[in-house]
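Take a look at the structure below.
Just one protein chain is left out here, and the rest sit where they should.
Now for subunit A:
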Amino acid sequence: MSAQKDRWVFSFSFLLFCASSIPTRGSARLLQELSPQEYFSSLQAGRASLAYFSHDVSPGAQPFSEQIENSAEALRDYGISVVKVNCPKEDVSRYCGKENALRKAYLFRGNTLIREFPTDALFDVNSIVANVLFALLFNEVKYVETLADLRNVENALKGRSNMVFAYVPATGTAEHRAVMEAAFVYGTVHQFVLTTEAMLLKDTGNDESDVSSARLLFCHCQRATDMAQPCRRTAMGQTLTTLNIHRHLKLMGAPLVTEVAEDPEKVSTVHLQLGLPLVFILSQKETYEADRRTAEFVAWQLLGKAGVALLSRDLVDSNILLRSNVALKTPDEGVPIKYLILEDTDEVITLVEDKNKVEQIQEDEEENEEDEDEKENNNQDIQDDQVVEAVSRDKKRELPLEQILVLTEETFHSALLETARTVVLFYASWEAVSLAVLWSYTEVADHLKGKVPQGILLSRVNCWDWPGVCTKENVTQFPTIKIYEKGERSVMYNGMWGTEELISFIMLSRVSCPLTLATIDEAEGYLRGEFPSELSSYHHTSLLGVFSTATSEAREAFEEAGNILSGHVTMGMYFEDDALALSRKYAVSPPALLLARSGGRSVEGIALSKQSAQDMVRMIRYELLDVFPEITVQNLPRYLQLRKPFLILFSDGDISQMESKEMLKLAKGEPQQAFVACWLNLKKTPVGRGVLKAYFATMPSLPVLIWVNLHAGGQVFKFPSEQSITEMNILSWLEKLKAGVEIPSSTLSEEDWKPPLPAYDFLQMMETAVPELPLHTSHRRRDTSERRPPENPGGDTAVREEPSQETEAEQVGSSGRDLRGTAPRLAAREKQGKRHSEL
């Protein structure tokens, strides 16, 4: 930036020098020394000269003459020659004769004396130049002392020309010189008014109390029409130097709004040349009038700080233009034009006034979030429910539902009667969890497509459409899946909401539970997993109840348990006369339960005592648990229900046979079964890595054996990695754990599940709201109107108070407070969904 400024200063100085048309030539001595006669004869009409008279020997005047000599160069730029007149000793003429005349300098135009300066008014170059020009530009620069004078000048200028009003704390200063130098160049264009009265400064509405620094205001009197109102003013922000004043006046002279119709990259205006940014308001034909007003409004606000151009999108073919409403071009080379979507003129002004904000606004645009609101809300309007968010991200996708029959209040009962088994998913189309299940349900349908066994119908009821059916079917929660058998009885699904689990449930439900086996062969086939044929393709553990004819009580309980477990477990029962033969084979006495794991290769026998159906269900569930299971997302809850510590081996892939053998030995050898020995395949259950990450700062080498006390204390212990996983090693380690000599790797957090974020505190909002407050205006608008700069042009206060600025502002032709006219405005508003009037 500073390099930029230097370059600019250089070019400007050059311009100025050319304009003043007095070339300087090297270090040639500029001070002429003439005799009085030579001097007075050399005076030309119209040319000004500053002369001082001296006798050769007058040492007292030495510092004074030095300053005059130094100012010669500066004055020469304004066509004023500086002459030292050497008075001959005997000369007693007007200028040479008197002693006190020698202490003065004289300004001549032609041969007329304009002013004589006492040497104390000429204490340095600045004061010399300032005072000399002040004297010469008597008409161009009016000096005022009172407010009335200022008003008179101002009023006289209204409608004719503009005024430059300068306040300097004292004359003869550098600022005074700068003003005078500017007046020398611009004096014919603008009326300059100078004062040293601080009171006048205050009256111009400048509330800065610092009267020690000079100020310059540009008063736009040329376009002023109202005699009662002072002209609109634009203060110069920088210090008063010739350069700054020149720049300021140049900017004031530039058109308020430049209309452009070409690629912003190619546009250049005086602002850019002077190192100021250029703001493009992107317009289009339909909104031209409103946009023009907006641009003018912005331009007034930015006068002296940036240029404003109105760019017609219609004339420039560019995509980027259609997606934004404001563009910002900076004078810096190589910086691309920034395209932004802004809502309010205030944003444009801050954009320029605080350039650092540009980046930030741009980022905000990318994120499309209002930073203000965001801070206020603390993100509470951002969805943090993974299921809801996943489902809503998926809402555009059409689920392949054609395999699933839609049931209505009218068709529900007839459909149930038509098919042997009807699976019905009750869901609500607005509810995320039930839509997630509907997703899985379509996968079930897809999986079963073509191989849907005869007599199974997949269907669904949207309870948002048909609440009557759902109420009648006692569906109080979404989702619910029920399987209806010929419209008679129904089984409610109570398993995991996963595709595989649903398929298995549907398939198992086809066989009645328990299945009554008629012959010993069937029973044997059943234990081998070959009978019934519908289930032969499903790997499962078969349960067979063997009853003698005498044990009807146990059989009834078993049947009841079968009803409860229907769909989850395959159960058969055999109670023919030769049941004894079967029981003898497996060394049990009826009533007994035969448990055939993995296709009947091992059959366990369990005696059934007098148990209730519920006890039997519990027993069966327990018996179905593995001794050394692989833990998955789906089966973990079953083992958690045991409420025991877990000894779990995390492995990246399958565990080795050795590990498996040792762990199995350990699990079987534990007589009280004080813990759950299990393993986890990280390839199959990758979330296990998340568990390990929570336990350890760094990922331990795999496999890793961990003891975790899930239900008491939450301590996590890691089996030393240098030891091999053998039953003996583990047992001795467990002893140490029991003895409390091992240090836990970590402890599970006991933290409660608190609300993730606060809610809107409407109660507080209602209480703090002022009753008179018009409730329909948004906070944001109120804020912006309060933030309006006080020096805003008068006359649009009415607009400010208008509750609904939208069209009114446009119709009354105000200065357009917001960027409403520009295209993406509505889009932006829609995004926020602030207010709408459709209701």
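Keep in mind that, in the parts below, a contact is a pair of C-beta atoms (placed from the backbone, for glycine too) under 8 Å apart; a residue touches a chain by one contact, two chains touch by 3 or more; residues count from 1.
By definition in this document, contacts and distances are computed from a predicted model.
Selecting from "TBC1 domain family member 7", "Translation initiation factor eIF2B subunit delta", "FAD-dependent oxidoreductase domain-containing protein 2" or "Dynein light chain roadblock", the unshown chain of this assembly corresponds to "FAD-dependent oxidoreductase domain-containing protein 2" (UniProt protein name).
Within the complete assembly, A:636 is the residue of A:211, A:636, A:664 or A:731 that touches the hidden chain.
One of A:159, A:455, A:653 or A:686 touches the chain omitted from the figure, and that residue is A:686. Within the full complex, the residue among A:191, A:234 or A:287 touching the omitted chain is A:287. Where subunit A meets the missing chain, the touching residues are 284, 286-287, 322-324, 341, 366-369, 373, 376-377, 379-394, 408-409, 428, 430-433, 436-437, 439-440, 443, 464-468, 476-478, 494-499, 501, 633-634, 636-638, 640-641, 685-691, 693-695, 697-699, 708, 710, 714, 748-763, 765-766, 775-779, 803-804, 806-807, 820, 822-828, 830-839.
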